[in-house]
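One protein chain is absent from this view; the other protein chains keep their places.
Chain IDs A, B and C follow the sequence of writing; residue 1 opens each chain.
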Amino acid sequence: MKKIGFIGLGNMGKPMALNLVKKGYSLKVFDLQPAPTEELKAAGAEVMASAIDAGNDVDVLITMLPSSPHVEALYLSDTGLLAHTAGKPIVIDCSTIAPESARKVAKAAQQFGIPMLDAPVSGGTAGAEAGTLTFIIGGDATILERTRPIFEAMGKNIFHAGNNGAGQVAKICNNMLLAIHMAGTAEALQLGVNNGLDASVLSEIMSKSSGRNWSLELYNPYPGVMENVPASRGYQGGFMCELMNKDLGLAMEAMMHSKSTSPMGALAKSLYAMHCNNGHSKEDFSSIQKLYSGKS
Amino acid sequence: MKKIGFIGLGNMGKPMALNLVKKGYSLKVFDLQPAPTEELKAAGAEVMASAIDAGNDVDVLITMLPSSPHVEALYLSDTGLLAHTAGKPIVIDCSTIAPESARKVAKAAQQFGIPMLDAPVSGGTAGAEAGTLTFIIGGDATILERTRPIFEAMGKNIFHAGNNGAGQVAKICNNMLLAIHMAGTAEALQLGVNNGLDASVLSEIMSKSSGRNWSLELYNPYPGVMENVPASRGYQGGFMCELMNKDLGLAMEAMMHSKSTSPMGALAKSLYAMHCNNGHSKEDFSSIQKLYSGKS
Amino acid sequence: MKKIGFIGLGNMGKPMALNLVKKGYSLKVFDLQPAPTEELKAAGAEVMASAIDAGNDVDVLITMLPSSPHVEALYLSDTGLLAHTAGKPIVIDCSTIAPESARKVAKAAQQFGIPMLDAPVSGGTAGAEAGTLTFIIGGDATILERTRPIFEAMGKNIFHAGNNGAGQVAKICNNMLLAIHMAGTAEALQLGVNNGLDASVLSEIMSKSSGRNWSLELYNPYPGVMENVPASRGYQGGFMCELMNKDLGLAMEAMMHSKSTSPMGALAKSLYAMHCNNGHSKEDFSSIQKLYSGKS
Partner (left out) sequence: MKKIGFIGLGNMGKPMALNLVKKGYSLKVFDLQPAPTEELKAAGAEVMASAIDAGNDVDVLITMLPSSPHVEALYLSDTGLLAHTAGKPIVIDCSTIAPESARKVAKAAQQFGIPMLDAPVSGGTAGAEAGTLTFIIGGDATILERTRPIFEAMGKNIFHAGNNGAGQVAKICNNMLLAIHMAGTAEALQLGVNNGLDASVLSEIMSKSSGRNWSLELYNPYPGVMENVPASRGYQGGFMCELMNKDLGLAMEAMMHSKSTSPMGALAKSLYAMHCNNGHSKEDFSSIQKLYSGKS
């Protein structure tokens, strides 16, 4: 389990791959962009000419891509990885994609005799760099155990959510709930401020009461309440609204696919889409606070 | 500060008053119902024939009533407490009412030279009995300090939210946020279950991730995930939906009064009202889970 | 039924009163502002020094005021109209206020032997000037019949909704439904445009299909689809967002008072409040279209 292929060296993938190199793994990497591959090369990785080359003769193949179509195309096309990878590595897809896509690719992999895990992450670029990501994993538990050291080289919390696709489902549920309490926290703080309260005092009270939640305690969206969070630096950095909007889109698809109903999640989706449309898509998702500011 | 008048011996008021007696305070109590007054009498309190009698010649007068009109009528009418109380006690109103009502009564009290605090509580009947309530207090900080031992005889956390009315505002904001993340948690859990996940596994994952919140961790709404919560006993006991619905009504009034907008809170209000109308008003508020169960 | 008192000569009241003068009624008018009273005086009305003077020795007294507190203060205070009006005229309140306020004032009027109708209007300032208003009336049907010519002097459609307060309830329900289909129409048009359709073609199709509604057909919110509507002149004129926001507030109060649930209405309220907070409160209510424009 020492030879790893790594495809997708974006904002998340690059620091994850660098951490693997630092921990002594031997990496074959591929990305269409030259800059991150140069950086990996300098760190000691072998840069490959194609995705298929990166997947050949490795123990484990990791992919980190933007969306379901990218993942399906990479693995499933006639010229894709499953049909052309030599050596049948364990495949770990860390992309955040639709559970259905994850299940579809895993099923196809199985037919090629390739074991697969879906392992979306949370923790952002900061977590990727610090090696403190959370992995939420779907697939066979024994495969997870065999690859656990690799996950531990990149992250801190490693969860097994269930069968293939379950990692994606759990991440989607978590992020939908996060969007709901972030928007709710922003509303509650604005309601308090508009009624004469100090946002810091109100945050302190609710943090010790039943309103308590991650957004309020660790990622307070009201400017000035907390240091070292995006709200204290003009909502720069962090987790962009457009990414939250994307994850909420996956939640809506999972909701419709399973004939579920999620009115609060659907409203959070509407509010984030509206906020993105108003020009805030590149700001941190706690900037949803702006949607409530001002008084008529 | 040893003589206390206490008006309103309902589900919350009675155990609060009993705790004061136990801690050695001398109580004059009044309620229209005979049963709780008998209980207080047996514990050592003096039962009075009228609200005004309960407020005479005491150091502190505490009231615990159902709603704004009750509070306004008790204090402000021509035959009311402010006009007829001898001795100018410090007045502490523990009712959950509209901030405007709290401010109106406090202002009238001031004109009679009577200092007043609004001090709504959270923690439910269990907290009232155990003496572990949270008090969220609006009014003069020096008055709060003078009465702190009395609050500590009934509760564990004592917060100063700001000027008169601020205690009500902070409680309303907290409970609106609580309703939002309770509904959101129920939705996220149902979405996961409908997509094949185990509710306990998903709860465990989200509790250690950014979806974390009080409803998920301490009051899980999905049956079977957590022991000793209403969801594990058919949603009996706890904090009734109709009370959450009432608090959300206060949030809507505060929202409109301050020209704020709270779409997530307004949707939570709609969902709780719908759930109450469907016959669940006496169940615990985590029974909102039922609104999402089933698949079409 | 020829002598009429008229109190409240604002944007709506002034043209209504002018129409009554034109139709030959003898008017005693009162307003705190000098400009509209001068205009009425020039038209032939008698300008009075006080509200009570305007209500003395008339057959019918009409009031047109901004909100519930104004109406309650005018009629119910110790120095108010009910206690001091000589001659017991039929009272018609054309203000849009809370049904509870309307019922409270009507009940008090009855105790003074004064018959009262609540008669909120729709049709805006244009309808007031043209004498084509719609009156939605609560109160005794025989009183309505006796005053019908007066309503016909100011309006075109005269509806009897039920007992006292029913006029207000019906108007509130109508305007809540109007807000819902205006917002819905704006969304549907934007969804079509964002998917490549022409707003005029889509409006034409939906106007002849089941999506048909008043907002789409007569008050199209998408700029350029229809002439002579606010959307074609930068959303100037018409029915201001802040007035719609006020009426939606009355709907929310009626909803909570009757333990009803109106999730679509509550969301429309949230959206209009958000839109007002974003600086559009003085624009026509069809400007809600702007909330959806742009793409992320």
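Definition applied: a residue touches a chain if its C-beta (ideal position, glycine included) is under 8 Å from a C-beta of that chain, and two chains touch if they have at least 3 such contacts.
A quick note: this is a predicted structure, and the numbers were derived from the prediction, not measured.
Asker: Which candidate, A:223, A:238 or A:263, sits in contact with the chain we can't see?
Answerer: Selected residue, touching the omitted chain: A:263.
Asker: For the chain left off this view, which of C:23, C:208 or C:282 is in contact with it?
Answerer: Final answer for the missing-chain contact: C:208.
Asker: With the missing chain put back, one of A:45, A:154 or A:273 would touch it. Which one?
Answerer: Missing-chain contact among the listed residues: A:273.
Asker: Tell me which stretches of subunit B touch the chain missing from the display.
Answerer: Per the touch rule, subunit B residues meeting the hidden chain are 242, 245, 263, 267, 273-274, 276-279, 281, 291-296.
Asker: Spell out the interface residues on subunit A facing the chain that's missing from view.
Answerer: Its contact residues with the unshown chain are 249, 252-253, 255-256, 259-263, 266-267, 269-271, 273-274, 276-277.
Asker: Can you name the residues of subunit C that touch the chain not displayed here?
Answerer: Here the touching residues of subunit C are 99, 122, 134, 136, 157, 159-163, 165-166, 169-170, 172-178, 180-181, 183-185, 187-192, 194-198, 201-202, 204-206, 208-216, 219, 251, 254-255, 257-265, 267-268, 271, 292, 295-296.
Just so it is clear, only the chains that are shown with their structure count from here on.
Asker: Given which chains touch which, is the overall layout a line, a ring, a star, complete, or other?
Answerer: Its topology is that of a complete graph.
Asker: Going by C-alpha centres, which chain would you call the most central?
Answerer: B
Asker: Averaged over CA atoms, how far is the centre of subunit B from the centre of subunit C? Could you give it in whole Å?
Answerer: That gives a centre separation of 38 Å.
Asker: Measuring from the mean C-alpha position of subunit A to the mean C-alpha position of subunit C, what distance in angstrom results?
Answerer: 51
Asker: Which subunit B residues reach two or more other chains?
Answerer: Within subunit B, the residues that touch at least two other chains are 255, 259-263, 267, 271.
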